[in-house]
Structures are given as structure tokens and as C-alpha cells.
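Each remark here refers to the structure printed beneath this line.
One protein chain is absent from this view; the other protein chains keep their places.
On to subunit A.
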Amino acid sequence: MSFNNLDQLYRSVIMDHYKNPRNKGSLETDAVTIDMNNPTCGDRIHLTLKVNDGVVEDAKFDGEGCSISMSSASMMTQIIKGKKVAEALELADIFSKMMMGEEYSDKYDLEDVEALQGVSQFPARIKCATLAWKAMEKGVKE
């Protein structure tokens, strides 16, 4: 059986984040807490953000879900750490465009997040990938 199509979705960098998630856990003090779930499939994320002077100083996540949702959360926390709130929101917008298969700005180095590009070819899985980003957007706006 050929795995070419699947490789588009499950790049090894995604699997690495799924198996070895970065920033897993929960921030204890002075953190914004966001709980979000995807009611159609049961994926769940618990995101904690430490925002000071308009900068996302730290981010951790916990949750349950498929490889796409959990690796996306891991990558998201990695890339927004140290970014300004406005930059984090801009990244969320870029990510959303990437998922919709639209053109997006190359202003930022998207690092590992780039690996999720293939998800846009799998409409049923886009919501998995965007869950963590939606939680982050909600969190930094608070």
C-alpha cells in the first residue's frame, strides 16, 4: 500500500511533536487559562498563557486529541513564546489562511508550523489543527 497521500498529512515533524510535545503542562501563577473543545470529536485543550506588557512570556498546554490537534498545540506554544500579542494574533491569522489553502504573508519564519500545511488538503482535519490557535486567540485578547 502506498503512503504518499498520508505523508502529506503526517510529516515526521508532526509525529515528533505528537510523541514529544513541547510546553506540555500548565502554568501555575498569573496565567490566563483557556479551555476549549471540539464538540464534534471530543478533542480538548487546556491552554495557559503568561502575558506581560503585551508580550507572551510563557505558554503551556494540556489536552487530549489526535496527532494533528496535539502537534499543532505543541508547535503553536513554541512559536508564540516571546512574541508580542499583536504578533501572536498575526500568526494565528497566517495559520488560518494556511489551513484554508489561501496565500499568506511570509513575514515570519513559521518554523515547524510549516509542516502542518498539508492539513489543508484534508478538510475533515482542519478543525483539529485550528483548535489550539483559536484557544490562543481567545486567551491573548482577554
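Methods note: a contact is a pair of C-beta atoms (placed from the backbone, for glycine too) under 8 Å apart; a residue touches a chain by one contact, two chains touch by 3 or more; residues count from 1.
Assume contacts and distances are computed from a predicted model.
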Undepicted complex member, UniProt protein name, chosen from "Acyl carrier protein", "Cysteine desulfurase", "Cell division protein FtsX" or "ABC transporter permease/substrate-binding protein":
"Cysteine desulfurase"
By the document's definition of touch, the residue of A:Arg22, A:Lys60, A:Lys81 or A:Arg125 touching the omitted chain is A:Arg125
List the subunit A residues touching the unshown chain?
1, 3, 5-6, 9-10, 12, 15, 19, 40-44, 64-68, 122, 124-125, 128
